[in-house]
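Quick one: the structure is below, questions incoming.
A single protein chain has been removed from this complex, and every other one stays in its place.
Up next, subunit A:
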Amino acid sequence: MIRKPVDIGDPHRLYTVTGGRSRGEEAGLDLVTLIVSECRPTEGMQSEHVRILELCAHPTAVVEIAADLRLPITVVKILLGDLLAAGRITARNPRPSAAHGDAPESALLKEVLIGLRNL
């Protein structure tokens, strides 16, 4: 199969990248879920998977991966779902806004306030 260059506007391209799935189990991925690689790319891996594994050598948010790959978020979530299922990446999900571990929501917001004031 010949790979076309990445082109957001081309539906055939998106079809190819995702193996024809229009939506995947998105594995509960959020825009700001941080993705971390658990292995290096290997020979014969789909080019998008390779790129994701390279990017996520350090924690990288789903939305940053989408921006780097120049692919829509939905498509990136499908790709990430594949890698998650294969154990090649792990996902650090955002804390639900109602809870900060066992601490109340105000503790999380206070942490954010302190971070912003220290900028």
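FYI, a residue touches a chain if its C-beta (ideal position, glycine included) is under 8 Å from a C-beta of that chain, and two chains touch if they have at least 3 such contacts; residues count from 1.
FYI, contacts and distances are computed from a predicted model.
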- [ ] Look at the options "Signal recognition particle receptor subunit beta, a GTPase", "Ubiquinol oxidase subunit 2", "ABC transporter permease subunit" or "Acetolactate synthase small subunit" and return the one that UniProt uses as the protein name of the missing chain.
- [x] "Signal recognition particle receptor subunit beta, a GTPase"
Open item on the list: Just checking the interface: what residues of subunit A touch the absent partner chain?
Closed with: 8, 14, 22-23, 30-34, 37, 40, 54-55, 57-61, 63-64, 66-68, 72-75, 92, 94-97, 104-106, 109-117, 119
